[in-house]
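Every protein chain of the complex appears in place save one, which is left out.
The block that comes next holds subunit A.
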């Protein structure tokens, strides 16, 4: 079906492979070996911020980082990239497999070759991982649900703009939100809109739903990067983009924590967002990759950076904190959305 993107990816892969065979970036020879890193995609604001942090933090932590590859949201490309990286002598791999099932055999191969893997943002279903670095996506859904439920006083109608159902993070957010609404706020009706992370679909679906149910009082967006602007545009057109103290105000909760969401919170256009820590993802992915190369091991339990390591059947997971940002703490300097230019 998606012939275009596939061919695009193939062409890009050829370019990436060609680049990859050139000499890696200057290394200062520290650490025990090179770290290979694959980025999952190039078309989302969140991942672009993450990709910007990676070289910066690699410098700080003195990680010997190889030139990054990009798998364009395609697991077959990820597999090829990982092969290329190990072929070039990577001693540890940082990846973010968006398809958590199909990566299993690659992880098996890497385990046999004794190359530790740090998985960012997603938790592979099978295959050994040294450490999973992610915020708990279920917590996003629950936090959004609790915030909306309390703001609406446990009743009314809510539109949920969902991400792609084929992505584990989209599913986790949707499931947690659904469960929380059902158990804690049974008086709230939720309309689930499958937007596939597309702004165009989100705008059409929200517009249609508001036409059908003019009394919708809350919106939960799975990704501020794609859903924020279309939502604001539709609300504006309907005359519903009003300050929080106006009775017509629609309570909007977002996920991601990009600077534009913070701006909208300051203006009172949306009410809250869950900040997905792009900087911490990059920092701890590299931290654990370096530790892995140096042969360190970790145990389940609390860490020194406000998170908890939990035991998985196939490895460990460091669950990074993902704070709820509202008008009260939107100017907090520690939020990554306030640090990017």
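In the analysis below, a contact is a pair of C-beta atoms (placed from the backbone, for glycine too) under 8 Å apart; a residue touches a chain by one contact, two chains touch by 3 or more; residues count from 1.
Quick note on the criterion: contacts and distances are computed from a predicted model.
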UniProt lists the protein of the undisplayed chain, choosing from "ABC transporter permease", "ATP synthase epsilon chain", "Potassium-transporting ATPase potassium-binding subunit" or "Ion-translocating oxidoreductase complex subunit A", as "ABC transporter permease"
By the document's definition of touch, the residue of A:115, A:176, A:232 or A:320 touching the omitted chain is A:232
Given A:36, A:149, A:199 or A:337, the residue that touches the chain left out of view is A:199
Given A:88, A:109 or A:207, the residue that touches the chain left out of view is A:207
Out of A:69, A:142, A:260 or A:307, the sole contact with the unshown chain comes from A:260
It is residues of subunit A that touch the chain not shown, namely 1-5, 7-8, 11, 41-45, 47-48, 162, 165, 191-194, 196-200, 203-205, 207-209, 211-212, 225-226, 228-230, 232-233, 236-237, 260, 341
